[in-house]
Each structure stands twice: as C-alpha cells, then as structure tokens.
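Apart from one protein chain that is not included, each protein chain of the complex appears where it belongs.
Chain nomenclature is as follows: A and B, assigned in order of appearance, with residue numbering initiated at 1 for each chain independently.
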Amino acid sequence: MDTTQLRIETGGRHVLDLTDRAAAFAAQAGGDGLLHVFVPHATAGLAVMETGSGSEEDLEEVLDRLLPRDDRWAHRHGSRGHGADHLLPVFAGPSLTVPVQAGRLLLGTWQRIVLVDLNDDNPRRQVRLSFLHG
Amino acid sequence: MDTTQLRIETGGRHVLDLTDRAAAFAAQAGGDGLLHVFVPHATAGLAVMETGSGSEEDLEEVLDRLLPRDDRWAHRHGSRGHGADHLLPVFAGPSLTVPVQAGRLLLGTWQRIVLVDLNDDNPRRQVRLSFLHG
Partner (left out) sequence: MDTTQLRIETGGRHVLDLTDRAAAFAAQAGGDGLLHVFVPHATAGLAVMETGSGSEEDLEEVLDRLLPRDDRWAHRHGSRGHGADHLLPVFAGPSLTVPVQAGRLLLGTWQRIVLVDLNDDNPRRQVRLSFLHG
C-alpha cells in the first residue's frame, strides 16, 4: 500500500477539487487497484460531483437548509453555527474509494473528487491518500 | 483484484437493485475479501436499503424535499430541476464496500445494494465491481 498526505489551504473556499492531486498520486503508484481518500477532520467531508457548472453553489444552498448556521445546535464551541459543521460529515463522509486501472482513476467524465469544508475557522486541512494494489 | 462492469438500462426507474449481479460476481471471484462498487456517473449514486416494501417511494419523497426539481439551481444544464441530480451523489455517494466471506456477500437480511438515479435523461448506466481478495 502506497500512501501520502495532501496539505490543503482552503482560503475560505468551501468546495475544493482534489482530483488532479489524487490522479497524480494514482499515476505514480501505477497499476490496478483502489484509491482510498480519507479526511482526518471532524468538520469536513468528501464528495464526488461535477465542478465548475454551479453545483458548488447549489451544494451550499442545500447544506444551508439542512444544517442552518443558527443557534439551534447543542454543540456550542467555535463561532455561531459551528455545530452545523460537525454534522456535515454524517452526510458528506470522510472516506471514499475509487477504482484505478493502469494508474488511471476510473472516474466518470464529470466526476471530480472534492473536499467539502464549510468551516472557515480552520483553513489548513490534510487529506490522506492510500493506494491498495489489486 | 477481479473487476467487471455492469451495464444497466434504467428504463426510467429511479431505484435499481444490483444485489443479484453483485452477488454473482462475488461468488465467481470466490474466497474472502471486499467487494467494491463504484458508479462512474455524476448524477447517480449508491445506497443499501430494503427494496419491495415501499422504501423506494419513500426515498423519492425525501429526495424531492431535500433536492426539489425546481428552478433554484445554479447548475442549469439539462431539463428542469437537473441541478438537483448533480447533488444526489453528495448524499448517496458513488462508492460502497461490502465484506465477502467464501464468495458470499455479508449483507444483512433486508439489505440490498441499489443504484439511485433520478436522472431520466440518461437511461444507460454502468457500475464497476471490484473484488479485493483478503
């Protein structure tokens, strides 16, 4: 198993495309297998979605409805609404696996691997990539 | 690692049971390991749920509330409400792994692996199965 850790500066962005870095890692590992992506943070998650066509903005609208940044939350650490951040990973989980063939991620044409992170209080994130050879 | 690709004609169905085909693949691969299921499409996802007792219809009701097919979406390609389809995989993700023992999927009695696909514009889908021997 090959493994590496990506360092990410979110810079306040809420949907960050990790695909190119994941693809480069898989290409370097080479061969067939499964790429595992893992986010070791309690207030960020992963998704696979199209980017660059408005869906990032749409995702924020849905998450604002599902997890409103108001005072309802029993979790009261951090800034207002931060309790919402702690529920994001229940929906956009921290773990994702993608098949790889000859070092190439077998994603669909419009699929991108993204980090979803609404928590502006923590701009430094890490993502662990593991390549399991088949 | 053994791998195969299922071809699926959705025929307008929104919840399609893949369990029998996944079980047949695992039985053929044989032995112990993990079955990985992956949907290479940006507007479809996977779930594990009971089928045949009304939950398919219930799932559509929940998704209609969470991701209404109206004009709110910034993503504006395709037919009305298609932006909703692009958020489905954030919730019902494209990747799923099931343990296998002696070629048998270790699903619970009522668990079925289903493709969730509300996108009627694209009736031809593929699903990749990978068997990782343990």
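As a convention for this text, a contact is a pair of C-beta atoms (placed from the backbone, for glycine too) under 8 Å apart; a residue touches a chain by one contact, two chains touch by 3 or more.
All values reported here derive from a predicted model rather than from experimental measurement.
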Contact residue for the chain not shown (choose from A:25, A:38 or A:110): A:38
Among B:20, B:57, B:70 or B:121, the residue in touch with the chain that has been omitted: B:57
Interface with the undisplayed chain - residues on subunit B: 32-34, 47-50, 53-55, 57-59, 61-62, 65-66, 91-93, 96-99, 101, 106-111, 116, 132, 134
Residues of subunit A in contact with the chain not shown: 1, 3, 36, 38-42, 66-67, 72-77, 83, 86-87, 89-91, 93-95, 97, 128, 130, 132
